[in-house]
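So, subunit A:
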Amino acid sequence: MLAIAIPVSLAILGLAFLLTLARLVRGPSLPDRLVALDTLNINAIALIVVYGIRLRSTLFFEIALLMAVMGFVATVALTKYLQRGDIIELN
Partner candidate 1 sequence: MSTVIEAIVCILLLVGSAFTLIGAIGLARLPDFFMRLHGPTKSTTLGVGGVVLASVLYFTVHNEYASLHELLIPAFLFLTAPISAHMLAKAGIQQRVKVSEATRGRPPVHDEPANPARAQAANPKSDA
Partner candidate 2 sequence: MTHALILPILIPLFAAGAIVALPLRAKRLQRALNVVATLALLPVSLALAAGAAQGEIASYALGAWRAPFGIVLQLDRLGALMLVLTAVLASCCLLGTTSADARRGRYFRALVQFELMGLNGAFLAGDLFNLFVFFELLLIASYALLLHGGGQRRVRNGLHYLLMNLVGSSFFLIALGVLYGITGTLNMADMGERLAHLDAATLPLAQYAGATLMLVFGLKAAVFPMSFWLPQAYRSAIGPVAALFAIMTKVGIYAMLRCDALVFGGAGGVLDAFMHDWAWWLAIATIVYGALGALAVSSLKTTTGFLVLVSVGLLIAAASMQTVLAWSALLYYLISTTLCTGALFLLADTLEPEPLASTHNAGDTPEPGSLESLDDAAAPAITPDADLEPATARVNVAPATKAAAGASTPWPTNSAAALYLAAAVGAAGLPPLSGFLGKAMVLAAAPLSQAVVLWPAVLISGLLSIVALSRTGTRLLWAMPAANAGPRVAPHGSRIKLAACALLLAGVIGVTVFAGPLKHYLDATAAQLLDRDAYVQAILRAPAQGS
């Protein structure tokens, strides 16, 4: 059962990844692309978790965890740039 579900799941996630990527490319605005980038990060987490199940390996946990912990920082930086320009301000 899993032998089918995992590939299907991977395929679905892959499709989601592609659709998100399409938004990234289409834009049209910069915030649109940033949303897509942010979502790609989350999609990647899901992909890695499923891939870990497929390999029956827990070695990928740290990767997914790190993406969850750090991924948003890039989004924050980019969005803050759109708002304020300078992302590290004096005060």
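With respect to how the candidates were assembled, all candidates are chains of the complex that A comes from, given by their letters.
List of remarks:
As a convention for this text, a residue touches a chain if its C-beta (ideal position, glycine included) is under 8 Å from a C-beta of that chain, and two chains touch if they have at least 3 such contacts; residues count from 1.
All values reported here derive from a predicted model rather than from experimental measurement.
Of the candidates listed (1 or 2), only one touches subunit A in this complex, namely 1.
Residues 1-2, 4-6, 8-9, 12-13, 15-17, 19-20, 22-23, 29-32, 34-36, 38-39, 42-43, 45-46, 49-50, 52-53, 56, 58, 61, 64-65, 68-69, 71-72, 75-76, 78-80, 82-83 of subunit A are the ones touching candidate 1 in the complex.
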